[in-house]
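This part shows chain A:
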Amino acid sequence: MTLPDPQFGEKLITLMAALVLVLQIAMAGHRWLVTNIRIFALQSFLLAAIAATIAWFNHAPHLYLPALLTLALKGVIVPRLLERVVERVGIRQEIEPLINQPLSALLAGGLTLLGYVVAESFQRPEGSPSPESLGRNTLAVAISLFLIGFFMMINRRKAVTQVLGLLSLENGLFLAAISLTYGFPLIVDLGVFFDVLIAVMVLGILVHRIREAFDSMDVSKLDRLRG
Partner candidate 1 sequence: MTAWLFPALTQMALIMAIAPLTGGVMKTLKARLQTRRGPGVLQPYRDLYKLVRKGMVRPDTASWLFPAAPYVLFLSALLAGLMIPMVAADAPLSLFGGVLAVVYLLGLGRFFLALGGLDTGSSFGGLGSSREMTISALAEPAMMLAIFTVAIGVGSTNLSVVAHTALGQSWRFFAPSQMLAFAALLIVLIAETGRIPVDNPATHLELTMIHEAMILEYSGPYLALIEWGAWIKQLILMTLLVNTFFPFGLSPGWAVGSGLLVSLAWYLLKLLLLSGVIVVIETTNAKMRLFRVPELLSVAFVLGALALVSTFLFAA
Partner candidate 2 sequence: MILLLLLLVPFAAGVASWFARRLASMEAINLAAFGLTAILALGLAAQVLHEGAVSTFGGILYADALSALVVGLTALVALLSGVYAVGYLRHDRSSGVFDDDPHGAPPEAKLRMYYALTPFFVAAMMLVALANNLGVMWVAIEATTLASVFLVTFYGRATSLEAAWKYAIIGGVGLSMALFGTLVTYYSARRLPGADTFSGLNWSMLAAHAGQLDKTGMRLAFILILLGYGTKAGIAPMHTWKPDAYSEAPVPSAAILSSAMLNCALYGLIRNFALADRCLGGGFAPRLLILFGVLSMGLSVPFVLVQTNFRRLLAYHTIDHTGIMVLALGVGGPIGTLGLMLHMTYHTIAKSLLFLCAGNVFQHYRTDVFHDIKEGVIRAMPLTGAIFLMATLAIVGMPPFSLFQSEFLIVNAAFLGGHTLAGVLFVLFGTGVFAGAVLHVGKLVLGPSPAFPAPAPPRPWRNSALVVLGAFLIGIAFWLPAPLLALIRGAAQVVGGQ
């Protein structure tokens, strides 16, 4: 079979990374829970795709497994879980976030900028297609994803959206992982995925319990422990 052209692959990846970023910003701005979850699922699909692309174009076959896992885990299972929780709770719309949409969109933009600033500080890589070159373009995206996800967690009141923020933040991590270093050594990757799965379950249980205890999912109501 013909040797795939790394340059093309890189362009492709950069494009998809940009899309992921756009989705992230959209998620930060959007108020509908279910929509957020769907956006997250879509994002995860794209990440899986990126992983596969890298695996294909850069001869990193061990990346296929992470790609599959992401697809399965973050693309399908987790969104299912979350949607079920949301349905059980019966709230569809996030009540007013702490910072209103325009401002939070603006902040998301700012955070993206910061991501680029940080990535800038890495020296220009030598030699064209290599983790470095790929890294420089995607690292910025990864950091931005991370920061925006973080920002979402601060900005949203609902327990579910905080979980969602955490997950999208980890998506940023995943992007960095696959693009910077073609992922971790395999066993580490597995460990990470395992942990993420457990974490989601744990958080899910907590959300469930909180809803029972406080009959609400508004985490800003959790303020009894002070001082």
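The rule is simple: contacts are C-beta pairs under 8 Å (C-beta built on N, C-alpha and C of every residue); 3 or more make two chains touch, one makes a residue touch a chain; residues count from 1.
These made the cut because all candidates are chains of the complex that A comes from, given by their letters.
Source: prediction; values computed, not measured.
Here chain A touches just one chain among 1 or 2 in this complex, the one numbered 2. On the chain A side of its complex with candidate 2, the touching residues are 118, 121-123, 131-132, 135, 146, 150, 153, 159, 162, 166, 169-170, 172-173, 176-177, 180-182, 184-188, 191-192, 194-195, 198-199, 202-203, 206, 209-210, 212-214, 219, 222-225, 227.
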